[in-house]
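Following this message is one structure expressed as structure tokens.
Omission of a single protein chain aside, the complex is shown with its protein chains in their original locations.
Moving on, here comes subunit A:
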Amino acid sequence: MCPDTAVPPSSDQTQSSSSESTPATGEGRTVLGAGDISRALRRIAHEILEANKGADGLVLLGIPSRGVPLARRLAAIIAEVEGSAIPVGSLDITMYRDDLRRQPTRAPMPTEIPDSGVDGKVVVLVDDVLYSGRTVRAALDALADHGRPAAVRLAVLVDRGHRELPIRADHVGKNLPTSQSETVRVRLADFDDADSVTITGGVR
């Protein structure tokens, strides 16, 4: 109701942004290397094409930050397979989060909807880690403000479980059983030094 109503300190910040949680101490356990990520993306790209019976009407939207380069890589693979480029963009969800009031504001990232729009298209949302499902919920709301796709699909590099909403991914790079005390960290060459997925923390 009021912005200064007391809110308990957020103990669950990682729930909706697993990949953005505090930097892991140490390197952790590497579960996917650069080669694994590349192969997973290649398979996902083929799955998307197979499910869609070709590239017609496909639009790939990455969720910042690391969903965006993943969407671009998927689009590049699809273009290579199909021989024609498909629209790719980004969809920022900062303004649609359900935990805005639980943490200091963050600067939103760019939203770039391809010129062809999303109306009547098959939109594939792309993110790095699927965890609580809250990010995807926010992304669905954000997407609805940009138009009415014929269908929305979800592709993620890692599904680590612990869903809090009735949401599932259509295309998963790797299912990764984790405990909630663990942190899954996706590094991509676009932001970091190399591609990898690591798990840190937790009791093993």
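Note that contacts are C-beta pairs under 8 Å (C-beta built on N, C-alpha and C of every residue); 3 or more make two chains touch, one makes a residue touch a chain; residues count from 1.
The criterion applied here is as follows: contacts and distances are computed from a predicted model.
The listed choices are "Aspartate carbamoyltransferase", "YciI family protein", "Sugar ABC transporter permease" or "Phosphoribosylformylglycinamidine synthase subunit PurQ"; the UniProt protein name belonging to the chain that is not shown reads "Aspartate carbamoyltransferase". In the complete complex, the residue from A:54, A:110 or A:202 that touches the missing chain is A:110. Contact between subunit A and the unshown chain involves residues 1-5, 7, 10, 92, 94-96, 100-105, 107-111, 141, 145-147.
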